[in-house]
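Pasting a structure here, questions to come.
Every protein chain of the complex appears in place save one, which is left out.
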Amino acid sequence: MREYETVIGLEVHCELATKTKIFCGCTTEFGGEPNTHVCPVCAGMPGTLPVLNKQVVEYALSAGVALNCDITQYCKFDRKNYFYPDLPKAYQISQLYLPICRNGHVDIEVDGVKKSIGIHEIHMEEDAGKLIHDEWEDCTIVDYNRCGVPLIEIVSEPDMRSADEVIAYLEKLRMILQYLGVSDCKMQEGSLRADINLSVREVGSDKLGTRTEMKNMNSFKAIARAIEGEMNRQIELLEDGKSVTQETRRWDDNKCASYAMRSKEDAQDYRYFPDPDLPPVSISDAWLERVKAAQPEMRDAKLARYVEEYGLTEHDAAILTESRKVADIFEAAAAICKKPKEVSNWLIVDTMRLLKVHEMDAADLKFSPEHLAKLIALLDAGTINRPTARDVFEKIFTENVDPEVYVEEKGLKIEADDGALKSVIEEIVAANPQSVADYHAGKKKAIGFLVGQTMKAMKGKADPGTVNKMLAEILNQ
Amino acid sequence: MEITALTALELGKKIKAGEVTVEEAVKAQLEKIKERDGMYNCYVTVMEEEALKRAAEVQKQIDAGELDDSPLAGVPVAIKDNICTKGVLTTCSSKILNNFKPPYDATVIEKLEAAGAVIIGKVNMDEFAMGSTTETSYYGPTKNPWNTERVPGGSSGGAAAAVAAEEAWYALGSDTGGSIRQPSSFCGVTGLKPTYGSVSRYGLIAYASSLDQIGPIARNVSDCAAVFEAIAGYDAKDSTSVKMEDYHFTEALVDDVKGLRIGIPKGYLGEGLDPEVKEAVLAAAKTLEEKGAVVEMFDMDMVDYAIPAYYVIASAEASSNLSRFDGVKYGYRTPDFEDLQDVYKKTRDEGFGMEVKRRMMIGAFVLSSGYYDAYYIKALQVKALIKKGFDEAFAKYDIILGPTAPTTALKMGENLSDPLKMYLGDIYTVSVNLAGLPGISLPCGIDSNGLPIGVQMIGQAFSEKTLIRAAYSLEQTRSYERPACVKGEN
Partner (left out) sequence: MAITDETIEYVAALAKLDLTDEEKERAKKDLGNIIGYVDTMNQLDTTGIEPMSHVFAYHNVFREDIVTNGPDRENILANAPEEKDGGFKVPRTVE
């Protein structure tokens, strides 16, 4: 078998985190009963006209700057004409001739190898509605809530060569866009969608093979599977002496296979022309400077600063800065309690663990840095012990409880009376002569059992370290 | 004199003076409509109930002194059926919208109602404003009140005919390539297409977005000026809307053209222009010269290229604007479908008339890959040159004058078999839309067939005050001619 190389380009659609739609004052809130976030403009009613949301341009510029693009300082909107029920005007307002950003790049690293992935262009456009298939009646119901939600489409150069590179690119893109606050980039909610353009060619060839377009991957894992699947399918075709048909294929993750989408009946001639209802957008040098100046600190700079300013290891700083939300919580909590190492540990160990358990995105963290700082203070003051702190943290994570209030309510404070502790320990020692004997016989580990029993008797309201110390003292008497 | 023969402003004065109530005016108009609309077919929808209800409301406001600043308060108005009126049938004279009731008012409707207008009905037009004769209407053609074997012009034929036949004191029309001016000319009334962007397009069902404008049709320049003053204004809902510096257009109703520089393009007077029209237009120019204007012939290039550029651009935009009529969200849907493609194709085939289909196909063609550069881009370049030509002319002249149409009203039934010939009749009007300029048509004579002749004046962008002054001055030199059908009355 010949050796093949896979050539992959991505078209990523990203819903912008504006409050309102791109051309009307309807909310972009996710969900809602069908057609309740809709007005005559986004429903494409006759006589209505679009008016551009300035925040969309600001976000697009912010993304373009962060992705190292040239900004097209005079750009326009074009109409892309086709018929489909999710498109009420029967045209989508997009940008073809003068997209707002061009010629950017994103740096990724896979298995220690650094690579730059080119970005061909970024353009603004409006999202379409949703089609809900009604099984009972074999019909389709159209909901325009999503219609008009602003999108940026990020088109890469065909620079990727493997599923790993694609995932690295997507992760980097997502991190950058989340960092900017421009989008929450949640694939499962559809605010981040990726279409894959893939072709194969023999290693050494500089001609591009026929490519297919793949849609309907709803997670990064599905994307990786789709790439593997399509790559193999195309190679198999070529090995069999057949050719690859240029088409759009729909990935079915359940079946782990793709199917050619029924070709749309009309010729794919979108007849793009500049939208006469929308004046061009002119971005002055001053505006661009303002955007650049207002860019938030990006990941790499933040990571370096954390190492420098807080004395964290690169490893820890890397984890903390992977999500802007986590980084923000870190800095805020550290500012309050002045214990960056402590804050860092709670975020890296317990928070990450709980995110996995609850299958949550770091961007959705709800607890406040103040509460984390308070927890650390309680622990430091010896008011609660570490196991208790862990339990309380879980409550902070899920319900953002105020730890001071919670500890008080549930009576979780460590028993401060040493005398009471001493008598309990003496009781335990008296009640467990075997363990005591084992301890004296050299089995130092037997003390663990006694510590456990003590903690049980104290209903957890003791510090295990203190218990251990006291026990040892008493046993060694 | 019957109150239906008054001008809109005259009626407005009488209402304010308490000589006529709003209800009386509405009832008088409804009477005339009942009496003659069977003959002329100006109205698609007569809003009898709504108008009477509104008349009561407006009368209250007038009596309370709330509309003292509105000279048109209480005066009923007819609205072209491509302008959205909330809860009232808005059909664009097309089968595909024969049941459409918009849940919103066009901005111009909101403004008129704020000024105390009473909407009395929706008037007939060429389907989706595509045509010059009002013969493509799904609701049957409108007849010219001057001669019912003649067309009233189009696409605002219903509006112009209603005003001429005194079935309306004034009307709102729309103009994309001459659709206010040409029917005004054919019907012996006055029509103003304002500067692009001066009147909001929100709620005007779009034909060609970069060319459409709403404007008044009335029996004299003063009425047009007053209506324009009421409807013009910046609208945040229309991104192509422009804020003008001065909206006091009625201040321009002054009979004075001393020193006004008027240019007549030589290219307007070539072959194809009816000799009687030519004579009347040149006589109008002479009249203005006698009043102190400086009149001169000049060369303006591009006259021949305006029509092809217009049809490419208008058809292209129309093909896109009309795609939303697909049987999914509103309007007509074919009763006979098995799948989605049926819904689209059959709805549109059954719902649209032939002229609309023709223009949609031309539009699809000139935008399609392979032809986009040669046709659409080329047309946009021609448009730039046409604007440049006008800019150069307006460096030398305040007003450009010429005929509104090469003929007087055409005979009914002769025009639809040769669309190209019909398009050529737009020669004087389309370039004005391409350049976004204001243009007004007013009567300047009657031909030997007893049909009205119109003269067009074109101004530089946002110079409506100069245009109104020039038109008003010319108008003072002749009296308004009523068509025979109403002349019989006193």
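Here the chain labels run A and B in written order, and each chain numbers its own residues starting at 1.
The rule is short, and it goes like this: a contact is a pair of C-beta atoms (placed from the backbone, for glycine too) under 8 Å apart; a residue touches a chain by one contact, two chains touch by 3 or more.
It should be emphasised that the depicted structure is a prediction, and the values quoted were computed from it without experimental measurement.
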item: Among the chains presented, those that the missing one touches; value: A, B
item: Residue among A:33, A:206 or A:359 that touches the chain left out of view; value: A:33
item: Per the touch definition above, residue among A:116, A:140, A:219 or A:232 touching the missing chain; value: A:140
item: Touching residue (missing chain; options B:68, B:256 or B:349); value: B:349
item: Full-complex contact with the absent chain, from B:181, B:201, B:219 or B:333; value: B:333
item: Hidden-chain contact residue, picked from the options B:169, B:311 or B:428; value: B:311
item: Touch list for chain B against the chain that is not drawn; value: 99-101, 103-104, 196-197, 210, 236, 239-240, 242, 302, 304-305, 307-309, 311-312, 319, 323, 326-333, 337-346, 348-349, 352, 354, 357-358, 360-366, 368, 374-375, 377-385, 387, 419-420, 423, 434-436, 461
item: Sites on chain A contacted by the missing partner chain, in the whole complex; value: 18-20, 24-27, 32-40, 43, 51-55, 57, 74, 76, 81, 83-85, 131-134, 137-144, 250, 261-262, 265-267, 269, 271, 274, 276, 278-282
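Keep in mind that, in the parts below, only the chains that are shown with their structure count from here on.
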item: Interface residues, chain B side, partner chain A - complex; value: 83-84, 90, 92, 97, 100, 102-104, 106, 201-206, 208-210, 236-240, 316-317, 319-320, 323-326, 328-330, 340-341, 344, 364, 367-369, 372, 376
item: In the complex, chain A residues that touch chain B; value: 40, 43-52, 79, 81, 83, 85, 88-91, 142, 265, 269, 271-273, 276-279
